[in-house]
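Worksheet: the structure to be examined is printed underneath.
As you look at this complex, bear in mind that one protein chain is not there, while each of the others sits in place.
On to subunit A.
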Amino acid sequence: MDSIIPQLLTGLAGASSLFLVASGLTIIFGVTRIVNFSHGSLMMLGAYIGWSILTRLPRDPEWFILGLVLTVLAIALIGVVLEVVVLRRVYRAPELFQLLATFGVVLVLQDVTLWIWGAVELPLPRPRWMRGFVEIMGNRFPFYDLILIFVGPVVLGLLWLLMNRTRWGTLVRAATLDREMVAALGVNQRTLFTSVFALGAGLAGLGGALSLPNSSANLNIDLSIITDAFVVVVVGGLGSLTGAFLASLLIGILQAFGIVLVPKITLVLVFLVMAVVLVFRPNGLMGRPQAEAREATVAAPVIRAAPRELRILGLVALALAVAAPLVVGDYYLTVLTDACVAIIFATSLHFMMGPGGMASFGHAAWFGIGAYAAGLLMQWIGAPMPVGMLAAPVAAGIVAALFGWFVVRLSGVYLSMLTLAFAQIVWAISFQWVEVTGGDNGLLGLWPSEWARDPTIFYWIALVLAVGVALLLRRALFAPYGYALRAARDSATRAQSIGLDVKRLRIVALVIAGAACGLSGAIFSYSKGGIFPTYISIPHSVEALLMVLLGGLQTVAGPIIGALVYTGLADILVRSTDLWRLVLGSVIVLLVVAFPEGIAGAARRLWLRGREA
């Protein structure tokens, strides 16, 4: 086994690269509590800007270092702009709203990068010193990877000095523990946040530039790195630098040996590690229980039944929706069918997220499980549509119950991250287990029964199901169960002390949300004629979040409005411009800044103004 040492070193080099990105993410999260989806985009920009700078410099090592420094400064500057222009305006918004804003930034940066640097991937030409190697146990090991191995610990050391030996570092650590207290002591939070964001962004930029000699600047960096970075940060414990370092080591080395031992499941391996760690250490390896931000302990406003005017408006909208097939063409009918699916998708997420207080970053998992349940039944026993539509929520509900056992012991971002990990595992299975799921080719030939094949009939079925699910979820919300669930969200300890079984309440919420979402997956599959792993992809999960947050968390109408607005907006944009990501991203950012309580929330506030004075 003369290959153990080289494989170990390879793992260490990978760990260093991971740590660079994850460290920035964890610092930013620790202080600002922002789950920064755009961190991967900053790394991508680091690679591109690094490429632009380094290709213009001489190729000697000292110039390489200069190029790195320039890149880091450039990305830090971009980070400052991002913080000042976008994020600063949404700190006061409810938790997770910042996530939405950063996702808008991701979309914008994708198009901006494509526009500036073009579609072709840009590798940095490697000078001779970068191609060198050293002989280790009869194997060649790249000299550059050897350098990388040392970069990680060096950066960790420098960050430690910065955090423990400077006043700024002390303030950052204090803010990580208790942000309000720091503010109360007269520290200027704005500059602190901005500088923290600059540091985090700079680290991402460094990671991007350092990745150049081994790969290239390409447009896929952003989303492929962000999941890895999330995993590292969560496994290490949010906000903990040492934890992030340990987690990078764990994952880097596991990855290197996993490739030799189980080459086919490396993708799942990483997420399994994360799930296992979270089950045994709910706050990650080095994380502390999250000090609850003080705003969060103020109970969210009680959801009340909608006023009469809103009900009338809803009825009018429903009447219009029922009559729509008489007016619109076939195409708009399919868009409306998609909207019905989106309504179930969003309301089911809202149920666990709003009243349940469990934000899921992987809601598409249930969508996919429902879809594949219907599809596999069709493939194995030729099950017709009604059976498939029945099986979908049942299957998704059962899996949700199993998964719920793991997840309800967690809270906050850890819970969200475990849902993300779970969705990625489901996605990896559907994508890589070609014999059963058909892989990315998907399951085909899933069409409605003969009697429902007419687009109008199918639309009405989708509409009935969407309205039915929405009403049922609303009913559950105003039933004793719904009040108990909301009590558990607002104060788990108080709820427990009056005899509520918080865990059970949450598992039930998860099962209800999962089952409803599974149904939407089945409807969607029958309307598209097939099932593909893209149904479970991260962007699809984020879409669910977007709809809920755009609409507004605090009203039942919110997710419905969000679903309609998002479906319509995306459809119009995709068909009208190649730059739809740029426009959609900007619109999302603008909406977040303008309506931090969501569209429905803002409407509600305007409506209440002057009425409840």
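Brief remarks follow.
Rule of thumb we're sticking to: a residue touches a chain if its C-beta (ideal position, glycine included) is under 8 Å from a C-beta of that chain, and two chains touch if they have at least 3 such contacts; residues count from 1.
FYI, contacts and distances are computed from a predicted model.
Of the candidates "Isoquinoline 1-oxidoreductase, alpha subunit", "Carbon-monoxide dehydrogenase medium subunit", "Putative mRNA 3-end processing factor" or "ABC transporter substrate-binding protein", the chain left out of this view carries the UniProt protein name "ABC transporter substrate-binding protein". The hidden chain makes contact, of the residues A:Thr334, A:Gln496 or A:Ser586, with A:Thr334.
Check A:Pro6, A:Pro153 or A:Gly169 against the missing chain and you find that the one touching it is A:Pro6. Looking at A:Leu73, A:Leu114 or A:Ala476, the residue that reaches the missing chain in the full complex is A:Leu114. Of the listed positions A:Ile147, A:Leu162, A:Val187 or A:Leu267, the one in contact with the omitted chain in the full complex is A:Leu267.
Counting over the whole complex, subunit A has residues 3, 6-7, 10-11, 13-14, 110-111, 114, 119-123, 125-126, 131-133, 139-142, 144-145, 213-216, 218-220, 224, 255-256, 259-260, 263-264, 266-267, 323, 326-332, 334-335, 338, 428, 431-432, 434, 438-442, 444-445, 447, 524, 528-530, 532-535, 571, 574-575, 578, 580-581 touching the chain that is not drawn.
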